[in-house]
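Structure in structure tokens, see below.
With one protein chain held back, the other chains of the complex are shown just where they sit.
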Amino acid sequence: METTEALDKKINKKAPVKKVQKEKTKLGTLLLGVPVILWLLMIVIIPVILMLIMSFKIKSGYEITNIFTFQNYLSFFKNSTYWRILLKSFRMAFIVSFTAIIVSYPLAFFISRVLKKGRSFLFMLIIIPLWVSYLVRIIAWRTILGNNGLLNNLLMGLHITKQPLSIFLYNNFSVILTLTYIAIPFVFIPLYTALEKIPNNLVEAARDLGANDFHVFKSIILPLSAPGFITGFMLSFILALGDYIIPQQLGGKTGLMFGNIVWSQFGFASNWPLGSALGFILFTIAAVILAITQKFSGEEGIYM
Amino acid sequence: MENGLKFKNSGTVIADNKNSRSKKLKGERKRFSFLSIYSVLIYMFLYIPLFVVVVFSFNSSKSTVSFERFTFSWYIELFKDSALMSAFLHSIEVSLIAVVIAIIIGTSGAFFLVRANFPGKKFFMTIAQLPYVLPGIIVGIALLIFFISLNFKLNAFTIILGHVSFTTPVVLMQMMSRIQRLGKTYEEAAQDLGANPMKTFFLVTLPLIKTAIIGAAFLAFTISFDEIVITYFLTGTWNTLPVFIYGMMRFGLSPKVYAVSSLVLILSIVMVYFMAKFTGKTEEASLKK
Partner (left out) sequence: MSDLSTDIAIELINVNKNFQDFIAVNNVNLQIRQGEFFSMLGPSGCGKTTTLRMIAGLETPSSGKILLEGKNVTSIPAYRRNVNTVFQDYAIFPHMTLYDNIYFPLKMKGLSRKDANSKILKMLRIVSMEGLEKRFSSQISGGQRQRIALARALVNEPKALLLDEPLGALDFKLRVAMQTVLKEIQSNVGITFVYVTHDQTEAITMSDRIAVMRDGIAHQIGSPDEIYNKPKTAFVASFIGEMNFLEGKVISVNDKEVKVKLDEYEVYCERNDNKYSSGDEVLVCVRPEKVLTNPIKKQINEVKYKLVRVVFRGDVYEITTKLNGNELKSVVSAVEWGKTHLPGEDITMGWDITNSIIYPIEMKKNIISYGE
């Protein structure tokens, strides 16, 4: 046994500062990381790097030449059709995300904070379309919006119009509508989670201090659900910005988006280096948006 | 669905004097009934389009304008269409294999990410999410370039790898949250009671995360089965069902397209149901304290 004096010295030498206890990782745990690291390397990192490399090559004739050049990026800035359509895609993605938030917020508020029963069931009902085939949802909207579609038939049946209107399909409207339809469940999840987390006693305390419903909403509910706002907005923005199938199916000639331009470089235009450059621009935009989102939404994962 | 939405107990009771309370309740009822009507409209917006697809799949007329007669014949025709059936089988094959691989990578990776400490872990986790959150077109072209530069032929194999790319993050996320909640105590208890690491895994860890694995598998399968955006870049002549349907759509929408869509729809809903059942079970039973 130590003498009191020695003990005393030891005690007084340092009062250890308590830190987050981090253990050394066991070898077995490290081995478990091998598959996921390989996957990340082979299926994510290397392909993206190859895409980046491809974007610095150039297509001449039918050949892709191995010279390092910025020409594809330069042609993006020079050719106004490219960046105009990118700006247009930004606008459309913004409208989609904004509408989806406006539509989902009251619903998320109602289910998470007003309803007492059946919350999880109603939550599931919103989420189900998220996992229901993307293609089926496109088919559904084409059916409704088409010239011979349901909406036109309904309008004619009600004698509002005499002839089928062509304003519903093959334009920006139909693309925005369908993208919004797809974005709603995406936006709903983070909104719902953020709203559900707000402790009820905060609301009660505010009421107790004399706040009316409007003030409670403005100064408590709204600011505290802001992380959900940001996450939802950003996710739906990325989703809308990069889509190419919906514009292809419902956009006609006027409703094309940036994704279609990228896509065409791998299809009939077949200019892979240019397509890679455009793809990498899209990748950079999405990565920046994701980084911002992660910063605002804190520690927890933002995706589920 | 509508029953659940009717606002039955408007009693968000706030301690207050009685006069203002009855007034407030009236006000709340009004506002909440507005919200519930609004909600019903949104649910209709979400479900009517899907409903339309199912209804027209039973239409005897080829027109999508009006409903003529009820018929099953489009469904029968589906089963006669050998190209469609093989695309369907291809899809099942792709999704099954991709999900099995994703479960292995995702589950082991989740243990690694929850339990290992290394610098840049958060960054790693963010990157690992990318194939699922990035626009599919980016993943699609990146993988296409990757496969072509490896001189791979576009076939079932490339499609499967493509599906592994975005199903793995799904499994990873689901399993990470499960493993986080599970903690280490049960495994430590097993070791303390004489179970070696192998026995601990098979007798304790695995049974405790089993439902989460099954839930994640259903979710990943659903997503994989419907995927087209990435798959479209990676198909040669070997089709999956969504790619096949996409091809059918080029010739316009027909009751046959609706019929196959309805089947896909029903399959997805069944999958989601099982997923919900298993993930729900996980939380209720295993972690109740």
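Note that the chains are named A and B in the order they appear, and that numbering of residues resets to 1 at the start of each chain.
Note that in this section a contact is a pair of C-beta atoms (placed from the backbone, for glycine too) under 8 Å apart; a residue touches a chain by one contact, two chains touch by 3 or more.
Not measured: the values here are computed from a predicted model.
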Absent-chain contact - pick from B:N151, B:T185 or B:T237: B:T185
Residues from chain B at the interface with the omitted partner, ascending: 185-186, 188-197, 199-200, 203-204, 207-208, 285-289
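Heads up, the rule we're going with is that only the chains that are shown with their structure count from here on.
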Chain B partner contacts - residues on chain A that touch it in the complex: 22-25, 28-30, 32-36, 39-40, 43-48, 50-51, 54, 103, 106-107, 109-111, 114-118, 121-122, 124-129, 131-137, 139-144, 146, 148-150, 153, 181, 184-185, 204, 207-208, 213, 235, 238-239, 241-245, 249, 259, 262-263, 266, 272, 275-276, 279, 282-283, 286-287, 290-291, 294, 301, 303-304
Chain A-facing residues of chain B, complex: 1, 4-5, 7-9, 12, 14-16, 27, 31-32, 35-36, 38-39, 42-43, 45-47, 49-50, 52-53, 56, 63-66, 104-106, 108-109, 111-113, 115-118, 124-139, 141-146, 149, 161, 164-165, 168-169, 172-174, 176-177, 197, 219, 222-223, 225-229, 232-233, 242, 245-246, 249, 253, 257-258, 261, 264-265, 268-269, 271-272, 275-276
